[in-house]
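Here the complex is missing one protein chain, while the rest keep their positions.
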Amino acid sequence: MTDRIAYLGPRGTFCEAALLTMPAYQSAEHLPSVSVQAAIDAVRADEADAALIPIENSVEGSVSVTLDELANGKRLVIVDEVALPVRFAVMARRGTTLADVTRLASHPHALAQVRRWVDATLPGITVIPSLSTAGAAEALLQEPAPWDAAVAPRLAADRYDLDVLADNIGDTEEATTRFVLVRKPGDLPAPTGADKTTLSLFMRLDQPGALMAILNEFAVRGVNLTRIESRPTRKALGDYFFSVDVEGHVADSRVAEALMGLHRVCLDVRFLGSYPRHDGKQPVLREGVTDVDFADAQQWLDKLKGSGQ
Amino acid sequence: MTDRIAYLGPRGTFCEAALLTMPAYQSAEHLPSVSVQAAIDAVRADEADAALIPIENSVEGSVSVTLDELANGKRLVIVDEVALPVRFAVMARRGTTLADVTRLASHPHALAQVRRWVDATLPGITVIPSLSTAGAAEALLQEPAPWDAAVAPRLAADRYDLDVLADNIGDTEEATTRFVLVRKPGDLPAPTGADKTTLSLFMRLDQPGALMAILNEFAVRGVNLTRIESRPTRKALGDYFFSVDVEGHVADSRVAEALMGLHRVCLDVRFLGSYPRHDGKQPVLREGVTDVDFADAQQWLDKLKGSGQ
Amino acid sequence: MTDRIAYLGPRGTFCEAALLTMPAYQSAEHLPSVSVQAAIDAVRADEADAALIPIENSVEGSVSVTLDELANGKRLVIVDEVALPVRFAVMARRGTTLADVTRLASHPHALAQVRRWVDATLPGITVIPSLSTAGAAEALLQEPAPWDAAVAPRLAADRYDLDVLADNIGDTEEATTRFVLVRKPGDLPAPTGADKTTLSLFMRLDQPGALMAILNEFAVRGVNLTRIESRPTRKALGDYFFSVDVEGHVADSRVAEALMGLHRVCLDVRFLGSYPRHDGKQPVLREGVTDVDFADAQQWLDKLKGSGQ
Partner (left out) sequence: MTDRIAYLGPRGTFCEAALLTMPAYQSAEHLPSVSVQAAIDAVRADEADAALIPIENSVEGSVSVTLDELANGKRLVIVDEVALPVRFAVMARRGTTLADVTRLASHPHALAQVRRWVDATLPGITVIPSLSTAGAAEALLQEPAPWDAAVAPRLAADRYDLDVLADNIGDTEEATTRFVLVRKPGDLPAPTGADKTTLSLFMRLDQPGALMAILNEFAVRGVNLTRIESRPTRKALGDYFFSVDVEGHVADSRVAEALMGLHRVCLDVRFLGSYPRHDGKQPVLREGVTDVDFADAQQWLDKLKGSGQ
């Protein structure tokens, strides 16, 4: 049914590579967008049914533009997520060898992660920062090409018909990027027992204890956080909202009660979806917070209120 | 309908005086009991429809036997409360004057509270501890009387046909005793906006943070405590339950949710009733915890869960 | 050096029995006092060097008068504690047999704890409440004796030259009473690694979160509570102080820092002593709160402040 999926382009990005790993969307129409914002706008404008965008990287941290775009404007919800190892390849036009390369381009983050390989293999080379890894690969097709080679996802070589001169050249242990699939609000994905819920929480007051109060709403219902970010509300230095991921689905009683608590305590709570975790990890719950425990407590209370028995 | 009310006797006690201040029960049959336990047993055995018993004194603190009797055995609920100023009178058989008094009896607590008056007015007198104030008055009718005068509630003079030799002889500012009316579980008193709820909370574990966890269940829903007592569970030194009064009625959403939270966290929660406060004081609620706030949050959640809109 | 020890009399009480179990004080002069208050007054007035008084019973709970007397008036400190199993005997004048007994006296608490034995062994007997167990035994020496037998500590039989008609007649598992030895402030007992510290904490405000704030001062330094009681300040219903025991000695860094935190947060903190636990139980500490951890943190801070290195 979902047949038009926007993603952070151009073709050949890690984001497209991530999309290709999702069986449900492989036969959909894939629409490269020039930016995260453009991909999200496409969904809001009904030009796409969903968008796959990066939200977190194990080296660089959260993707601020994603958090901010989801926190503002017409509300979208996350319905799926996927995590992809970040592996870099060096690629050039057909027939080029490493010895031919004097100018190497990529996004500064990618360049930082392959620095050691570059210093060892291509000493003295000119390194050129670009605004995108796949974009650096795509630019090799220009006449004249602005550089000789690009550090980019291997998929970019397929997309732009380039030769891979070296693969897997990252310096350190593998980085991972997490991508989320967003669409307009509708039926929620069914709970699987290993779900995550994403929220944007706007404070009522910039008070010292506000964050503790928020964390307490989760803690008292045994809901664990897996990510928390403070982000400016774009008003003044020191005016924040919090972007959080928690374990569990809004269909889980403990998550539902925590959300209602936050709704009462926060200036605004934006619900950004409940969806299956990419790693299938089930939460370890403390005593007293399963759905059965909540149902038992409700039944006990109803009996008390009914007749005091 | 309730026509047999047991109270802590004998006739002439502060408890009977308190009962006489409750319009709804003035025409009921009043049954003096020899102890708090006996009054409670009478209700449990259907020999009385309700019992009025002391629960707290501003000088002596909680009445342990009341807390313990309510926490154990067949469950009863509090349906009303009343607070009575504690004022002592000296009384003796008809015709006696203060100058005739050489032996003065009362309960040690009462003697402690009138010590200054006694030292000033009756220096050198023999003071005799007894097990009850009204009992000390009643004993004056024995032949021979074991003492010449008693320190007791003024009501005792009426009941035993005694002369009041001095009234209002307490040394300090007025003490107050709070009494509760208990009966078998049934329909709860309707919420009035100025209610109190009484609970016995048994811990799941004797862990350091257990009390904080309990207090947090109240705090996170904005429920204020007005009394908390730890009581031994009668097993070993250091094994406690907590007896608490909180502001609000179980029909209030914030109290209901807190109770369900406690039900999940505690080994056992015994609900001992929601009833109008004797002082009519309404709670000062923090933002976000009124019934309207809870209903709004529920509606918001239902909408999210329904279609994610 | 300490040679005059007051205790809760009369002779033959559990309190005297407890004193006899303390080797350091067996050869001291033992002074029976008519009440807890009298024993404490004797120390304050230099008529005794120390006083042994009951503070907690596994069945009846805290001894209110002890908590209140220590919380008010000239400050005393606890320097030792002892716990004694509470075992009751029936005793009568020499030559009396159980068959001769028609009137049996004791303190109501004791009578409650031997009720089953009495019902089974002495059915139909007249039971007379008295103000003290040992006092009921002592009264057997009066002419005429007000009753035939007393339920009292076995020691009372020795003290008053009585026959023990039955021993160990308590209905249930053994109750325990804890006694504390108090004296005027002076050198503190050396820390043993298994110590306890007793405090009276007066709130600055009768605010809902006050108790949580206090508990948090302990929790954040990993100090465990072993007892907490709320007691009225004798002013109005709802005006409380808290009496607490915590694990550890004021010489332990975590206890010291918690005490200073309480001093800043409370209206008043009364330090009632650090002393060896009667059970020798050492605290289980969470990570980061040993004296070594505190010293490391101080050293780290000093270095930072010295030169920022």
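Lettered A, B and C in written order, each chain numbered from 1.
Quick note on the criterion: a contact is a pair of C-beta atoms (placed from the backbone, for glycine too) under 8 Å apart; a residue touches a chain by one contact, two chains touch by 3 or more.
Keep in mind that what you see is a predicted model, and the values were worked out from it rather than measured.
**Student:** In the full assembly, spell out which visible chains the left-out chain is touching.
**Tutor:** When the full complex is considered, the omitted chain touches A, C.
**Student:** Looking at the whole complex, which of A:38, A:83, A:164 or A:251 touches the chain that is not displayed?
**Tutor:** A:83
**Student:** Of A:56, A:80, A:195 or A:293, which sits in contact with the chain we cannot see?
**Tutor:** Once the missing chain is taken into account, the touching residue is A:56.
**Student:** If the hidden chain were put back, which of C:22, C:83, C:131 or C:265 would touch it?
**Tutor:** Residue touching the chain left out of view: C:265.
**Student:** So that we can see where the missing chain sits, which residues of chain A does it touch?
**Tutor:** 56-61, 64, 83, 108, 129, 131, 172-173, 176, 178, 208-209, 211-212, 215-216, 219, 224-232, 234-239
**Student:** Which parts of chain C are in contact with the chain that was left out?
**Tutor:** 77, 185-188, 204, 216-217, 220-221, 250-251, 256-257, 259-261, 263-265, 271, 273, 287-289, 293-294, 296-298, 300-301, 304-305, 307-309
Here, only the chains that are shown with their structure count from here on.
**Student:** Under the document's definition of touching, what chains do chain A and chain B have as common neighbours?
**Tutor:** For chain A paired with chain B, there are no chains in contact with each.
**Student:** What chain lies farthest away from chain B once each centre is taken as the mean of the Cα atoms?
**Tutor:** A
**Student:** Just give me the whole-number Å value for how far the CA centre of chain A lies from that of chain C.
**Tutor:** 60
**Student:** For chain B, which residues are shared contacts with two or more other chains?
**Tutor:** Within chain B, the residues that touch at least two other chains are 216.
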